[in-house]
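Excluded from the complex is one protein chain; the other protein chains are retained at their positions.
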Amino acid sequence: MSIVQLPIAKAITAGLRDAMRADEHVLIMGEDVGVLGGVFRVTDGLHAEFGSQRVVDTPLAEAGIVGTAVGLAFRGYRPVVEIQFDGFVFPAYNQITTQVAKMHYRTGGRVRMPLVIRIPHGGGIGAVEHHSESPEALFAHTAGLRILAPSTAHDAYWMTRQAIETDDPVIMLEPKRRYWMKGDVDTDHRPELSPWQAAVVRPGTDLTLLAWGPSVPLALEAAASAAQEDVSVEVIDARSLSPIDVPTIADSVRRTGRLLIVHEAPVLGGLGGEIAARITEECFYHLEAPVLRVGGFHTPYPPARTEHAYLPDLDRVMDGVDRLLAH
Amino acid sequence: MSIVQLPIAKAITAGLRDAMRADEHVLIMGEDVGVLGGVFRVTDGLHAEFGSQRVVDTPLAEAGIVGTAVGLAFRGYRPVVEIQFDGFVFPAYNQITTQVAKMHYRTGGRVRMPLVIRIPHGGGIGAVEHHSESPEALFAHTAGLRILAPSTAHDAYWMTRQAIETDDPVIMLEPKRRYWMKGDVDTDHRPELSPWQAAVVRPGTDLTLLAWGPSVPLALEAAASAAQEDVSVEVIDARSLSPIDVPTIADSVRRTGRLLIVHEAPVLGGLGGEIAARITEECFYHLEAPVLRVGGFHTPYPPARTEHAYLPDLDRVMDGVDRLLAH
Amino acid sequence: MIQLLSADGTRTPHEEFDEVLEAGGLATPERLRGYYRDMVMIRAADLEATSLQRQGQLGLWASALGQEAAQIGAGHAARTQDYLVPTYREHGIAWARGIEPWRLLEMFRGISHGGWDPHELRTHPYMIVLGAQAPHAVGYGMGLQRDGAVGTGDLERDTAVLALFGDGASSEGEVAESFTFAASFEAPVVFYSQNNQWAISVPTSVQTRVPLAQRSRGWGIPSVRVDGNDVLAVLGAVRSGLDSARAGEGPRFIESLTYRMAAHTTSDDASRYRPGSEEEEWAEKDPILRLRRHLAGLDEIDEAYVATCEEEAHDLAMQLHHHIHGMKDPDPMIVFDNVYSEPHPIVDAEREAYVQYLSQFEDEEAGR
Partner (left out) sequence: MIQLLSADGTRTPHEEFDEVLEAGGLATPERLRGYYRDMVMIRAADLEATSLQRQGQLGLWASALGQEAAQIGAGHAARTQDYLVPTYREHGIAWARGIEPWRLLEMFRGISHGGWDPHELRTHPYMIVLGAQAPHAVGYGMGLQRDGAVGTGDLERDTAVLALFGDGASSEGEVAESFTFAASFEAPVVFYSQNNQWAISVPTSVQTRVPLAQRSRGWGIPSVRVDGNDVLAVLGAVRSGLDSARAGEGPRFIESLTYRMAAHTTSDDASRYRPGSEEEEWAEKDPILRLRRHLAGLDEIDEAYVATCEEEAHDLAMQLHHHIHGMKDPDPMIVFDNVYSEPHPIVDAEREAYVQYLSQFEDEEAGR
């Protein structure tokens, strides 16, 4: 049977397992990834199958985790590193920004960095401080990194495999609050769509709604809601955040004339701004309205009982739709 | 005498000295800031005047420097931390992003963080790797931080003082390659313009050119050059990068209808994108052309003998002007 | 490992620590009963918090069960003027510093990120980013040095800092950098690590192959390893360390061997990675039981006192229960508060836009 129904978390597990079976140089490192199977159980069962040389419970030190993974990559390994929560990637920021990202460049292409950094990403799970961050813009600005943000189980499986196969470093932003959202995964047939391309996940004509990762289901919900008011929303799942697939978005915007971007990260300085600027540059004469953005505020991620106000929700996305159509 | 001619580096020195004389809780910490006076001599003479309790040569550990400064701020001090070069701020990134920026918020406003982080910033000095970075976008996305980027000696003096007086943490991006550019400094009269506001440094009517820090002299040069072709360029010095003074920029763009943004940082994911998105949103019906950006490429900062290609220069800015006017 | 109370409550003398305990009046029967009561209280609050989490009242709870002596002892070893820098599992420390337990619960409920005034209570905010608090502690100590609050010889005024972190967090580079700064500047800091054997599912042996106490020796920072389930050993070590630090003798490091009796948090399932037998073994070393046995041996505790403590603990749990159940969700507008201490146009504009956005719904509701 080639199609299975899996929650996103388990699709990633399957992707990791199949990648490890296919290539013995793939190994997993991080805090609690071994016997426990990770705090989200994403590496569940892998320690049992592959042992502690390939599924490594590391000391509790993120720079050390990423830095030793760099060394392993130098030695021909393909380490998959788990950062336990988005808020704890920053101790490794120096290694990621000055080492992982630049190694291929600074060695004149002589050394490749096939390193995957998995990060459970985003909010909405009622967590304590530092467990709900969306730091994608803090990585997308740095050349040399690639960033994937799957929103479905199928993408989660294949992007995991493709990220591991890529000779460049890839940050995988896993949609934490959608970990248990199920979807069909076809593990036999490689998708035709490249992981670095965006996907139109719902066609529409009045307005383009761009989202990624955990915000894609929300965007689809908004499109469905808009349809009831006879507004036809085209939803694009960005899928790759570095590179951003500008042509697919621009194609859509040339047709709809309007773009709304939704992400959980603070709007200010978020990736939405970059996309807005690029799309405006490419589609200036097609735009009926400025590109609008709905996202987090210019505040730290707030206490969990207020996160509903901070996070984009259906009302706020629909408000964005209304404002965009009012132009 | 209240007006003195000083190079930017020395204006900062004067600002630090006067701040330390005015408030004994101000202290300076960093690598080589003591006897040596810093690798750019910005703290020259301060160790001699204030001693090693107030001008502290620290161990070589950036997280430790910023982290202990946080503790000193808790104890009522106003530490001014020097990061030796832009490329070496990343080991402190965790402290800056998760601690410095959020402390006021997470303590419910009970604890203030009057911390200044000085960073010599930008390229163009023919340096080796990691000495020429422009990481402003990597900080501006994080709420709780303020960022100043002086471009003149006068601003350098006053922003140093005002940053130190501010109860919020401030990152001072000092225009490294302009350190020896001289200008008049009036140390007696507090400027009327708030440090958090942008300044129109050359009025014009055809196009707005926005720049900051080291790029401001370049923008002025471009405006002069354009004037010879009868193109009237209004130059704005952003001065503050967090908050960005959107109203001043928008006012100008409403008049000129065109905006070109120049910065050294890579265009992709740079602050220019955020500004472009905001200005487009605010001035949509006034824009004759999309906002354009001239800046670094989506590459690591290249070897020094190629940095002339990477950095915006007069030709590239003028090319941007031409492209903008061609719309 | 230094132990003053064995598991069955037997008292072993210890020259240095006994002197310290004596000098501070820290081991009088009355004080001992006080520690007993504190530990019973905080355990009850802890268990209630776990139950509140199960009821959906808290998002998460990180239990400190089993670490009561390690925390109550350290908290009371500190003098009033000292500054304490906790992690996120320091409920006994908080209790000893006079922080009401409901303030902790509020954080785990998700209504605030920090529940007290660090200046007023001389206790740093809880810290979730592992190790990030350690340099703060050292910086605070450097401030004390500059304030002339170290080494004047006045024990009631000279001040020291207690920096807490776990066995897992000890691996973070920021902790090592803190050792470096503290050693270089001879900062008045006592580093205090509760080695509770586990960092979530990872045993301490992954963080260090030698006793953790040895770590600081690499910087020439003297260290001791104490039985963290022995409130007297903890009291002696921490008081001695803090007094030496306040006297200007530089930093010290204490490893406090204890055990996290519960799972890592309410989200964790400890049975996935550790045997029940280990938990049972440590139950034998229970810090509360041990102190009670010791007091009983001294004939300084009676059933009535035990019962009173239990009643009070029960009352506390009930109070917490009612407090939390009666709690309203915060006004979402607080999201915008305290981002900056001075006005900020972007935050102001976003706040205003959000107010306006919300007012649509009011209009809609009014319109109905």
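Quick notes
We just call them A, B and C in the order they show up, numbering each chain from 1.
Note that in this section contacts are C-beta pairs under 8 Å (C-beta built on N, C-alpha and C of every residue); 3 or more make two chains touch, one makes a residue touch a chain.
What you are looking at is a predicted structure, and each value in this text was computed from that prediction instead of being measured.
Screening B:Gly15, B:Gly37, B:Pro175 or B:Pro290 against the full complex identifies B:Gly37 as the residue touching the chain left out. Shown as candidates are B:Arg110, B:Lys182, B:Arg254 or B:His298; the residue that touches the absent chain is B:His298.
For chain A, the residues in touch with the chain missing from this view are 27, 53, 58-59, 61, 63-64, 66-77, 79, 94-95, 98-99, 102-112, 143-144, 146, 166-168, 196, 243-247. Contact residues of chain C toward the unshown chain are 171-177, 180, 183-184, 205-210, 214-220. Residue positions on chain B in contact with the hidden chain: 31-32, 34-37, 39, 57-64, 87-88, 90-91, 126-131, 268, 297-300, 302-310, 315-316, 319, in rising order.
To be clear about the criterion, only the chains that are shown with their structure count from here on.
The most distant chain from chain B is C, comparing centres defined as mean Cα coordinates.
For the pair chain A and chain B, the distance between C-alpha centroids works out to 31 Å.
One finds 36 Å separating the Cα centroids of chain A and chain C. In terms of their C-alpha centroids, the spacing between chain B and chain C amounts to 40 Å.
Among the residues of chain B, those in touch with two or more other chains are 94, 98, 102, 105-106, 143-144.
Within chain C, the positions touching two or more other chains are listed as 112-113, 129, 173-174, 339, 344, 346-347.
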